[in-house]
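Only one protein chain is missing; all other protein chains are in place.
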Amino acid sequence: MKRRRLWPAIAVMALAFVSACGGSSSGSSKADLTVWVDAARLPVAKAYQKAHPDVKMDIVTFDGDGNGATTLQSKIQLWNRAGKGWPDVIFSEQANDPVWMGQKPFDFAATITDLMPDSVLSQWPATSTAQCTVDGRQVCVQDNIAQVVLWVNKKKMDEFGYTVPTTWQDWAALGAKVATEHPGYIVGNIGDSYSHWIYLWANQCPLSGVDSNTVTINATDQHCTEMADVVDPLIKNGTLPPLGVFTPDFAKQYGGDDDKVLMMPGPSWYAKAVFNDTLHMPAGEITAAPPLQWEGDSEVTTGQVGGGPWIISKHAKDSKAAADFVTYATTEFNPTGKDARPGYPAYAPAADTWLKGMAADPFFASDPTPALKDAADKIWGGWNLVTYPDQPVWSDTVVSKLVAGDSLSSLLAPFGEALANAAKAAGYEVSNS
Amino acid sequence: MKSQTAEHGRTSAADDQGGPAALSSSPVQVARSRGLHGWRGFAFTVPYLFFLVLFGILPMLYALKLAFTKASGGFAGFGNFTQTAKDYRFVPAMEHVLVYTTVWLTLLMVFVVTLALLLHGRASRASSTFRFMYYIPGALAGAASVLVWLFMLDPSVSPGSFLVHHVLGAHHFVESIAPGKLPFIFAMIAFWTGAGGWVVVLYGALNTIPTELEDAARIDGAGPFTLALRLKLPLIRKWIAYMVILSFATGTQLFVEPQLVNQASLGMVPDTWSSNQLAYQLAFRYADFNAAAAIAVDLLVIGLFAAVVIISRTGLFKAAD
Partner (left out) sequence: MALLLRGLRLAILSAFAVFFVAPMLWLVLAPTKSDRDLVDRGPFTFGSFHHVATAWQHLNGFSDHIYVTWIGNSLLYAISATLIVLVTAVPAGYALALGDFPGRRVVLTITLVVMIMPAAALVLPIFLELNALHLIGSVLSVILPFAFFPFGVNLAYIYYSTAIPRELLDAARVDGCGEWATFRHIALPLAKPVVALVLFFSFVSDWNNFFLPYTVLGDSTQYPIQVGLSTLLSSTPSFNPATGGGGQQVGIFRPELALATLIAVIPVAIVFMLSQRTLVRGLVGGGVKE
């Protein structure tokens, strides 16, 4: 009996030994500033530490809460229940994270206007600040914006003798032409989880208008139906496939040296991430043109696909230090060349520097920056972020049926209904006007 | 207690030796009274019990408490259960899980048992190589499987594109994951990752069958089929029962496969496809642990029901016989 009882004791002692020299405990109580960043934002956190050696930082890299993940919701809940553990600054890849972070029961985000001066904050585009405003309170600053523009394959357009369209109607007419004259080429795609942000948001389709606790969802509004009428023939004739741009079969069919991408409405970050890294298109083809408009509309509006927010914690021990870091990350940190910031900086002066770098990039057929700059503050403000992600609803309700051959016009009503369900499940009231 | 002991002594003696029971019963009876009775047997389980209480019983009781209380702490009766049942995703999730579990259990029972028996029939170097090949996908989990299956299900890049075209009828990735095909896709992925482990377990179980029994049966003229079905299969029925109970529970608690296809498809397959996923979302996205606990209790009850049925049918918990 005696000997048997020794074994567990030995095991526990070994463990204690191991844990003493093994794993570090999270030092958030020891560090002055704890920041949570994704892999792409790690360089800026490290640069800050280097520039401020007196500030003891704990830099934690995590998955960024992107792609509909619930990482931050679970973490914040658990920290709330434990009463400790919150980082001081978080960078999120999910544009709508600040919305639930700024409300109960999570109640994590501090008010930015208390911590950063107006002179600085006013340099963000109004639409960007609006996206970060929840219940009248600004809870984040965007690191980058993802305005939708029309990406154009200048080389092939010139080759085929086409002119770059400026309206959706012209674009659709061109699509019809392309289907007969150059079958196999595409003028866009509509199978991504965020395609509704590109086509419906841009045309002011009211699917996400928030007023305190009510969401306005009206999928049969004229702005939505007219867009559906425009894209349906293109889906049918194959120039607007309901496929996702990141799937291997898309790259195989439309990418590579002999790519078939003639035009593609998409966000600013498509520049290298999609055309170079994903589709492996050759240099000297792609450039950006201003976003398409509905013929006759005087106001220019476009959609947005992303935009990463920085959030400061309500529970930060040293809010000033946290604000200092966020200011540095958004306004000062702006290297050029291959270490350049990954997205179009939301802070306007930083954007200018960033754009200069992009203008000089030999990958593009011509300078894409004027179109990008122009569209930066044209994002339609009538589409607000909500606590629930709407991409999965689009993918599940619409894309899977588009692939099966249904038309977008027939899917608008079910899409609206599914959005309404998601809204109600998240605690919103739903109205349709 | 004593009569049970004597009965056990007689049964085991008869099973193994086929000899006169009366002769062996007395020394057996005497020996057992000095055996693992009372606190001695208990003492062997104490280290495990420490962990069972800390990470099994206490958390489970807490989860049960959550299921019957409100977020504020007050008693909620069956409120959480009715509320989750009315959620627009609840019934579809249950339907999905039902179809999936049926497909999954069928695949498992038929193929795992067949493979284990086939391998055991002619144990050789080749058998252990095959076993290794069946098992090794089990080493892949989570994020790793996402990457692999994104490519396997995409007809344009998959090594099995022929199968994807003709069996799944898909020409694009999005068609492979069309809603009607999902239960079969998930069952296939779960089988790919999980079957090997069970083949190893059943193979090990088959190895505990004394060779004399096999030889005796062969001498009596039993062919390979009879040997497998009449001799080996019944002797490993406890293991098979165990496999079915656990697989039924893991089937109804499906989470990993739809979650990884959700990631691979960038959201096209919803993250509330299965009931367990819905529970997870309720807990972590909506901060409603009480509702999540209610769904967890639903799944627990279903799993327990199946376990009770199987245990009573196969006598899984009777002491060694």
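First chain written, first letter: the chains are A and B, and each begins at residue 1.
Here is the rule we use: contacts are C-beta pairs under 8 Å (C-beta built on N, C-alpha and C of every residue); 3 or more make two chains touch, one makes a residue touch a chain.
This one's a predicted model, so the numbers in the text were calculated from it and none came from an experiment.
Of the listed positions A:Val60, A:Ala130 or A:Val300, the one in contact with the omitted chain in the full complex is A:Val60. Of the listed residues A:Cys205, A:Ala251 or A:Leu292, the one in contact with the hidden chain in the full complex is A:Ala251. Across the interface with the omitted chain, chain A contributes residues 1, 3-4, 7-8, 11, 14-15, 18-19, 22-26, 28, 38-43, 58, 60-64, 66-67, 69, 74-75, 78, 81-82, 85, 93-95, 143-144, 146, 192, 194, 245-246, 248, 251-252, 255-256, 269-273, 276-278, 280, 305-308, 338-339, 342-343. Residue-level contact of chain B with the missing chain is found at 1, 5, 8-9, 12-13, 16, 27-28, 31-32, 34-45, 47-52, 54-60, 62-63, 66, 111, 114-115, 118-119, 121-123, 128, 130-144, 146-149, 151-152, 156-160, 192, 196-197, 200-201, 203-205, 207-208, 210-212, 224, 235, 238-239, 242, 245-246, 249, 253, 255, 263-264, 266, 276, 279-280, 283, 289, 292-293, 295-297, 299-300, 303-304, 307, 317, 319-321.
Basically, only the chains that are shown with their structure count from here on.
Rounded to whole angstrom, the centroid-to-centroid distance between chain A and chain B, based on C-alpha atoms, equals 40 Å. Those residues of chain B that touch chain A in the complex are listed here as 43-44, 47, 87-89, 150-151, 154-157, 172-175, 177-179, 262-263, 265-271, 280-281, 283-287. Taken together, the chain A residues at the contact with chain B in this complex read 1, 4, 8, 67-68, 70, 73-74, 77, 105-106, 191-193, 242-244, 246-249, 252-253, 388-389, 391-392, 395-396, 399-400, 403-404, 421, 425-427.
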